[in-house]
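Taken from a larger complex, these chains appear in their original positions, while the remainder are omitted.
Labels run A and B following the written order; every chain starts at residue 1.
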Amino acid sequence: MNLLVINPINSDRFDQEDFKYFSGLLNQGTSLEIRSLEKGPEAIETYRDEAEAAPYLLKLIEETGVSCDGIMVNCFADPALRAIEETAPCAVIGPGKAAILMASLLGHSFSIISTGRANHNRFLEKVELLGVGPKLRSIEQIPISVSELDKEPERTEKELLRAIEKAQKAWAEVVILGCTGLRDYYSRLDKQTELTIIEPSATALKLLENLISLKSK
Amino acid sequence: MNLLVINPINSDRFDQEDFKYFSGLLNQGTSLEIRSLEKGPEAIETYRDEAEAAPYLLKLIEETGVSCDGIMVNCFADPALRAIEETAPCAVIGPGKAAILMASLLGHSFSIISTGRANHNRFLEKVELLGVGPKLRSIEQIPISVSELDKEPERTEKELLRAIEKAQKAWAEVVILGCTGLRDYYSRLDKQTELTIIEPSATALKLLENLISLKSK
């Protein structure tokens, strides 16, 4: 089973670290390739970034997708997911969609932690489009920008715990880490709360393996 | 007041006719420019077409949008509308959004007539995202492709009337002509039914004038 993970940005600076992270999650016999875009946005923070990434994503998949069994676009925003689903010759998944549905599986209700005010409505629309709007309790923001998440990890962790506490007060049972950059905090957070924490990219990768193995039965 | 209408396709073959049609609808003192994309899809029929059009739309608006007071993307699918709203320096409107909300204003419920099976889910998602899902009664298809609409106008009209009848049976009070190519049938249909018919591009253009004049108070 060959998987393709695409970082939908114009730089390969996360590719190596991502390869290491995702490789540790795969079943035996699954191989992995990581790619980023030749052009496009530096990061996905707005609707415009999503629009700018889309054609390069589609082009990359057209060129590379044939040889793989499944594709994951490695960004919680799931840029261009509908267009990719329409055209890819194989299974496709996005961390946003995967995490939101897994959250609905694991609890009565969930919250999302986000790193920027601008994400609020984009994330809300994603939840509504999946039809699980009534299960969303809150979108909690931490006051640290994506690029500064790792500057003071202890402060970041503290803010994340504070956000989790607010989610719990809003009656969420599951909390989604709504940003790839929060991935490394997963284990520490998971140990310090009774809520279920979801790391979207790992969730999506494992679901992708599932979809492929179920299809090939 | 200067308006910019963009045909989100890679050809200017409709620009002249559109200019004539839209000019007839404008208030005194409103001027109009029509543009199409330098590159992009031939037509907007899939999520992929929308994705392919997006960056060229954004680029055109960046280059041209400064000098206008309002922009309409002339396609019922409203490609890249969220990204344009985010970045345009002026009022923005799409025929899909305009028509769906006007339909909610004019009746208890509405139906959309579409020309292709592939549109069904894209149109449904648009309605759901606007929050008026419960007002949609049906999406009726006519068995004629966009490119053949004008080959046998009488047959097209007959199929449209049949679709309107089906919408009425589904309890719609308003019917949206969900394709720019159906524009010329508006008057004839409007006379033959008691349902309210909406022609999205005209509706959007007049709403755009409104938005601008209300803003400039």
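We take it that a residue touches a chain if its C-beta (ideal position, glycine included) is under 8 Å from a C-beta of that chain, and two chains touch if they have at least 3 such contacts.
Please read all numbers here as calculations on a predicted model, not as lab measurements.
S.K.: For this file, with 2 copies placed, note down how many copies the whole complex has.
M.R.: Number of sequence copies in the full complex, not just those placed: 6.
The rule is short, and it goes like this: only the chains that are shown with their structure count from here on.
S.K.: Quick one: report the Å distance separating chain A from chain B, using the average Cα coordinate of each chain.
M.R.: 33
S.K.: Quick one: in the complex, what on chain B touches chain A?
M.R.: Residues in contact with chain A: 46-48, 50-52, 54-55, 58, 80, 82-83, 85-87, 125, 128-129.
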